[in-house]
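Yeah, one chain of the complex is gone here, protein chain that is, but the others are all in their spots.
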Amino acid sequence: MTQKILEVRGLSRIYGHGCPMCLASTGPEHDTNVCGHCGSIVALHDVGFDLFRGEILGIIGESGSGKSSTVKMLYFDDTPSAGQAIFHDEGQRHDLFRKNAAQQRSLRNKRFGMVYQNPHLGLNFQVSAGGNIAERLLMSDVAHYGEIRRRSRDLLARTEVLPERMDQNPKTFSGGMQQRVQIAKALVTRPPLLFLDEVTTGLDLSVQAAILDLILEIQQELDTAMIVVTHDLGVIRLLAGRTLVMKHGRVIEAGLTDQILEDPQHAYTQRLVASNL
Amino acid sequence: MNLNYEFPGEETGYAFGFLDEYAKKEVRRAILKAICIPGYQTPYASREMPMGRGFGTGGLQLTLALIGPDDTLKVIDQGADDSVNAVNLRQFILHTCPGVAATEKTEAATVIQSRHRIPEKPLTEAQVLVLQVPYPDPLVVVESSEARRKTMHAEGDYSRLLVKLYEDIVRFDEITISFRYPTRINGHYVIDPSPIPRWDVPKLDQSPALVLLGAGREKKIYAVPPYTPAEPLVFEDVPFRVEHFLDGQDRRRACVRCGATDSYLDEFSNDQDAKIFQCSDSAWCSERLSRQRREEVPA
Partner (left out) sequence: MQVLSVEGLAKAFCLHEQRATIPSCSQVSLTCWAGKLTAIVGPTGSGKSSVLKCIYRTYLPSAGQILFREPDGKVTDLALADEHEVLRLRRGGIGFVTQFLSCLPRRSALDVVAEPLVAQGAQRAEARRRAGEMLARLAVPERLWGVAPATFSGGEKQRINLARGLISRPRLLLLDEPTASLDPGTSDLAARLIEGIKAEGIAMIAIFHHPDLVRRLADDVVELAPLVSVI
């Protein structure tokens, strides 16, 4: 029986000072994130889920659904207004939002991986592609030049980046290749948990297919647990075993991916699935 | 400068050492803090001195705060006692600190202020070395935000700096930093040891003398306390190496003046436009030379 790697409960985030009416006047029923009374934005409210080791969880929703915010909180790019996230790793229980900044940075560098939609957030454009991966290894205290070169080369090969481009600046790479460098960078420390935020959005179809393929292969090989955030139902169907559907900051439905896509229960999910081209 | 000028002293209220007692006390407290946290850039209230920033005001304030009438001072610039900047600084200190003696001999000095070199002669526990620093923070090349640099120092996260070294090795097969080589003090903070050459960096490690580094313009003091580990940043499989001074035929060059093959050499062009090499440490060179001359004279 696989164990839980992540338990999220009551995750919430409000931008603005908030007021007693905020929760009641926002959400899927009101079709808005913005509180009519005070103007605060309820980006997330009471998001909860479990993630098991080696599992791929999908989070699907449209813009403003809070899917990216969820992952941002877990990766410490932003601080939640409320909620708890327990990360189980190597027999230890980490209460993520209670950790101090240094501990969070350590977990982020060594135990999590993140691939952003925008490569400028995930890559350092002042060093080469190999340098980006080296940076991550150096952050996790690998100090052997030869080993850094070897592991960077291996991972770039796995992500199908041509070896002769390893020492080039990623500025010169295509979007798909930049994403592949990001994936290599995220995986080089073999993290047990990987976040993927709209990683194929905006890429050419053929490149999308290649990257999805790569993600699955890697997942099988390394048994990495993943949270895949996307608005694309096709990506969810191919990657995720279970899926959360989010709208206006709330989780409105959760279940097996094929069940969500073929037998959606919630009105919004039904509309979403029916609108798929 | 008018050497006949009498220092006003008591009448004008100038203190011993030009700085008022409160200023000196503040510098000393910063020094103590810097020693307690080896390698940490301690902020201090750097005063305006009668010379421009960039001429050693940081080192100068350290010296003025520490020196007393029973001290002996040596000032060098690029290893030379007689360069313009060294002369200016030395005369200013002697003028404002009546009673302090001056020397060119390294072993006779109790306080040595230096720009860009550490003397060849090993220092002792009775000596303090003051180094002049232009930019104290080695991370400034990889991160422009001071707040983020402070966090990186606090967490010992020098990965961005190490990536720079990595890129050097990728491009040139070796680390090409020739001076200001980032060095880790006491296992935590990485410092910029000032523009001393790689040759001098090993002298910081387990040094019997206290090494103080002062940046006047940047208002920072930091220290390498005595007998403290000072390790240049390297990779496990790419060791630190100093300048080899080998000529084209793999022979170690010698100083044209004294013949030394164990000191840091400066490169000059002579009148015939040929390349010649000479000891950078003038005191070291002169001592060798005078010892040779004594040996030549029959006893």
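Letters A and B mark the chains as written, and numbering starts fresh at 1 in each.
In the analysis below, contacts are C-beta pairs under 8 Å (C-beta built on N, C-alpha and C of every residue); 3 or more make two chains touch, one makes a residue touch a chain.
As the structure is a computational prediction, the values presented were derived from the model and not from experiment.
**Student:** Could you tell me which shown chains are touched by the chain that is not displayed?
**Tutor:** Visible chains that the missing one touches: A.
**Student:** Could you tell me which of A:31, A:141, A:154 or A:263 touches the chain that is not displayed?
**Tutor:** Candidates A:31, A:141, A:154 or A:263; residue touching the omitted chain: A:263.
**Student:** Which listed residue (A:118, A:174, A:220 or A:276) would be found touching the missing chain in the intact complex?
**Tutor:** A:220
**Student:** In the complete assembly, which of A:34, A:74 or A:210 touches the absent chain?
**Tutor:** Only one of A:34, A:74 or A:210 touches the chain omitted from view, namely A:210.
**Student:** So which bits of chain A touch the chain we can't see?
**Tutor:** Spelled out for chain A, the touching residues are 1-2, 52, 55, 209-210, 212-213, 216, 220, 237-238, 241-242, 255-256, 258-259, 262-263, 265-267, 270-271, 274.
Heads up, the rule we're going with is that only the chains that are shown with their structure count from here on.
**Student:** How far is the middle of chain A from the middle of chain B, if each middle is the mean of its Cα atoms, in Å?
**Tutor:** Centres of chain A and chain B (C-alpha means) sit 49 Å apart.
**Student:** Once bound in the complex, which stretches of chain B touch chain A?
**Tutor:** Residues 151, 154-155, 157, 159-160, 162-164, 166-167, 169-171, 235-238.
**Student:** In the complex formed with chain B, which residues of chain A make contact?
**Tutor:** Touching chain B from chain A are residues 101-102, 105, 124, 127-128, 130-131, 134-136, 138-139, 143-146, 148, 167.
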